[in-house]
Every structure is written in C-alpha cells, then in structure tokens.
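All protein chains of the complex are present and in place, except for one that has been dropped.
A and B label the chains in the order they appear, each numbered from 1.
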Amino acid sequence: MTLVFHNLRKQYGSHVAIDDVSTVFQPGLIHGIIGPNGAGKSTLINMTAGSYLVSGGRISLDDRTLSGLKKYQIANSGVARTYQNIRLFDQMTVLENLEVCFYPTQVGQVWREILWPPFAAKRRINRRDVCMELLSFFGLQHYADAEAGSLPYGRQRMLEIARALVTNPRVLLLDEPAAGLNHHETTELTARLAELKSPDRIMIVVEHDMDLVMSVCDRIVVMHHGKLLFQGTPAEVQASSDVQLAYLGTANDIDDIKTAAKDRRAQLGIRARRRT
Amino acid sequence: MSSVDTSVQMRMRGGRLLSLLILATAVALIIVTPFLPNYYVRVANGLLIYILLGIGLNIVIGYAGLLDLGFVAFYAVGAYTYALLASPQFDLHLPFLLIVVIAAAVGAITGILLGLPVLKMRGDYLAIVTLGFGEIIRIVINNLDWLTGGPKGIARLDKASIAGIELARPTEIYWLLIVVVFAVAIFVWRMEKSILGKAWAAIREDQDAARGIGINTTNAKLAAFATSATIGSIAGVIFAASQRFVSPDSFALQESVLIVLMIVIGGIGNILGIVIGAAILILLPEVLREFAEWRILFLGLLMIVLIIVRPAGIVPRTFGPEKLIRGLFGK
Partner (left out) sequence: MLGILIQQTFNALTIGAIYALIALGYTMVYGVLRMINFAHGEMFMLGAYAAFLALTLFVGDIGGVGALALTLVFAVAVVGVGLVGVGIERLAYRPLRNSNRLAPMLSSLGVSLSLVTGVQIMAGPQPVAFPSFFPATRIGILGGTVTLVQIGILVAAFVLMAALYVLVNRSRAGIIVRAVSENRSTAQLLGINVNLAISLVFFFGPLLGAAGGILYASYYGIMTPTMGAVVGLKAFTAAILGGIGSIPGAMLGAFILAFVEVAGTALLPVLSGGLLGTEYRDVLAFVILILVLLVRPAGILGEPVSEESMVYKREF
C-alpha cells in the first residue's frame, strides 16, 4: 500500500506551482514535506485531498487513481487531512465535530435512525464512545460539549487532527500542524504524532518547525519553487548542501519572500505603483 | 471547580422554572384556544400554518445554511394539488389523506428537480434560482387558466375528512394542524439530531471541510431541500383545505421573504424560535391593524438589527426542545 505522485503538476493561471513532482509515500512511516514559503507544499496536500484539481500527472493510492475523483470520494477512499488555516465546524460542539465524520458510513440507514429511537440511541452511544476515546487521546475530553470555535488555538489544532482520525484513515495529511503552537504544545504534538504512527497508515506532515520534522519524520521531501529538490532521511537532508542553500540559507530566504510577493502582485495585475 | 458546579446548578434550577413556565403556557394556550370565538381560532390556524412553513424552510436555511427564497412555490404546489384533486374543477374528489401523500410526493420531486442543477454549485445561487422559481410558479398559476383558474383561482374545494370525520370548521382544522405541527416538528427534530442533521450543520459551517470528511454535500443538501419542499407542500394542502379556496394572491414573492424573516427573527435553526417568529409575524398585524404597512418596515428593520446585534435571533439555536425537556427533568 503506497501513495504515489506520478509527474505531478499544478498551474495557477500561468504560474507553475508544482512542476513534475514524482515520489512515493510508504505506510508505517512519517513523511515530512518541507520547503520555503510558497514552495508548493500546501498545493501538494490540496491536490492529494482533492481540494484542487491536478493540472497534470496522477496521484494513486494502491492501484486506485485518486486524482480526478471528487473530494468526498477521495476522503471516503481513506484520505484525511487538516488545513493550514484551521477549518473546524466552529458552531458545532467538539464532540459533534468528530461525530459528523460517521456520515459516510451511517447515512445509508439514516431513516431508521430518524424513525426508530432505540436504534438512534444505540448509534449515538456508539459514536460517542469512539469519539470520546479519540478526544481523550488528544486531552480534549473536558471540552467535549464546548463549541469548537471557542477553544484555545492550540486545542483547535489538536481537534482538527482528531477529526481527521475518526474514520481511521489510511492516509493522514497534516498541513502545518504546529503552526501557532507554543513550545509546550509543540512537544505534546510531537509525542502524539509519534504515537499515531502505525504500520497501515501513511502519514505526511508539512511543517516549518525543523525540530519537530527532524525528530518525528522518517523520510523528508524538500520542495523548492514547485520542484522536488531533495528527498532522504533527516540526517541526509541536514547534510545536503543544496537544501542548506535553498532553505536554511538566510539570504536566500528573503529573496524567496520577495519573489513570492512579486508573483502575487503580478497575479493581481497591479503595477508597482508608489504612493506619491 | 466548585464555583462552576454551583453556577451550573443554579442555572439548572432557573432553567427548570423557565422550562416549566414555557411548557405550561404552551399547553394552556393549546387547550384554551379552541374554546375561544372563531376569529381567534382562525388566527391560531394561520399561526400554525406559518409555524409549519417555518419548520420546513428552517431545514434549508437554519440547518443546511442555504438561502431558499422561493419556498412559497412549494406551498402553492401543495395547495393547488389539493385544489385540483378535490374540487369541481375537474370533478375529482380524492380522499384528503391520499392527497396529502400525493402532494408530499409532488413537493419532494419538484424540490429535487429544482435542487439538482443548483445544489451542485455555490450555495448563493440557490437564493436566486429559488426566487426565480417562485416567480415562475406564480406566473404559471396566473396564466394557466384551464388548469388553475388563473387569477380567479379555484373555489368550492371539498371539505377535508379523515376516516369519515369531517374537518372543516376552524376548531376541527385547528386540531388537525396541532397534530400535524407536532408530528412534523418531532420528525424534523429527530432528523436534526441524526447523522444527516450533523452533516447539514457541517455543510453550513464549512462546506468544503464537510466534503473533506467524506460528505457528499450535493446529496445531503438535496435531502434538506426535498424534505423542506415536502413540508411546504403539506402545509399548502392543509391551507387549501381550510380556506376551501385557492388563488395566486396567497403565494406572492413577499410571502417567501416573510417566512425567511420569521425564521431569522425568531432564532435561526431552532424550532422554538420559529414559534416565536411566527407569533410576531402573525400576531403583530392583528394587534396593530391601522399600521399594517408599518409592520413590514418594522420587521425588515428588526431583522437587520437582530442579524447585527443578536445573530442567533430571539431564541438562540442552543435553546432547543431538548433543553426544555432536560430543564424539566433537571437532568
């Protein structure tokens, strides 16, 4: 069981965000994707989860082609994700945020659930048990009845990961799970991620926090300007001079930010007008 | 921790009193109303029909977060279904319950046919398409004279009857409506609590994230739309049976907007809120007869103010029926 990118490509208008990326993700490992801002990491996640269409190439899980399927179909083939900008169901309770994930498997018998209260009660208890267990794993059990949107930021991040796990997905995609977390929360996250590793799960983590990446990931893919720059173990990545130059080099970093800003400006069709 | 506990307890006790008060008032009103003069019973019937419409539309707006501005079209579909199948128009006189079933089916099918092309796309378009659909239905009814009687409408509809019991006088219609409103409210409430209801909530909160957890949003929205249309259609049947006359005047564009208003003011996504909203909408003009036109201006402004300062409406979503029941038993 593997997740494979075959010559993947993504274009936004004329801007090439992902350029001919091919790689393989193995189960039982945690894969990191790193790279400077705008390198295309989120785009990879979004294409895998079906949020964005691919412009070229193919994504496959086992023998099944994922690219081209609808987003909900991809989710139902066992791909779950979190978002770089947290996207919870804010006005639902923490528990409901998880429970709703049972929809794909339970909607078939929804009439019975509506019309036959004992069946509904059984289902409710069943859902609750599974979800409470997950909440406890992330230390969220006390928040179960709170509105998701009212949680502290760090808890929301955890909740989003918990939501992705309800269906016990074969592929777990995490887009910057540590973004905005404090040191203590990051440590907690690192521990949870390590525990989530399982022989039949492919885990992919996009992250800027190098300590987290280096300590938890087994394999790392380095993206730069939409291209796959390097892949290897954490040690190999740290040793690679290419990576150091592209990613860790400070001078280059600023350049990258400038280019990214310029790209955006060009997209907007704004001439660089100065206020007089 | 202990201070939290006591505050919760205190709120519970207050909640219990409030629940008792609300339920007692409701029961008293329900029982007393049929003994009042006919005028009041008719007003109550109007109120109950609007509650039914509100419950139906609320599924789409309050639960799934989609704006349907042509809801009255389904109401019209139901009313005309009754008018055509139980009147001298074509000399058809089908039994009331059979017509209810037929109208429910016609409503659901219309809802699905209309929803199918639209719900796949952005939610916003639904508002405009349903608005258009409401207009189409009105124009068709107005102009298809051979079928609908045109602007004159269809008169002398049959009296409704169930198992030989005639339902024609205001009190009889009243009890019919009470039963239907309760049945529909309970059904819809159970729907909201089911996994489908949770999916609707997720779609309302963030449609794309809902897709991301494997929800086929088109189907879930279609289910909401069809259920809502069915309820609107059933309300139309009862309306037609109680008036024993239908004409296009009852199904103007503004009616749809008023029902939306009623939901938003009362408390979006909440059955109890709908009752309050309907009461404001129906009772206000009865109280302020001379200011009939000011009423809509007032409601319009009230809605804007409420959306801004109290988006949850008068009765917030969280104060649902289960809260009342729980409050009562002190759980």
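Quick note on the criterion: contacts are C-beta pairs under 8 Å (C-beta built on N, C-alpha and C of every residue); 3 or more make two chains touch, one makes a residue touch a chain.
The structure presented is a predicted model; accordingly, all values stated were derived computationally and were not measured.
Q: I'm checking contacts with the chain that's been left out. Which of B:Leu36, B:Ala105 or B:Ile139 qualifies?
A: Hidden-chain contact among the options goes to B:Ile139.
Q: List every residue of chain B that touches the chain not included in the displayed model.
A: These residues touch the chain not displayed: 61, 65, 67, 69, 117-118, 120-125, 127-129, 131-133, 135-136, 139-140, 142-143, 204, 206-208, 211, 253-254, 257, 260-261, 264, 293-294, 296-297, 299-304, 307-308, 311.
As a convention for this text, only the chains that are shown with their structure count from here on.
Q: Which part of chain A faces chain B closely enough to touch in the complex?
A: That would be residues 49-51, 70-72, 75-76, 80-81, 83, 87-92, 96, 99-104, 106-107, 110, 113-115, 117, 120, 123, 127, 163-164, 166-167 of chain A.
Q: Along chain B, where are the residues that touch chain A in the complex?
A: Where chain B meets chain A, its residues are 187, 190-191, 193-196, 198-199, 201-202, 205-206, 208-217, 220, 317.
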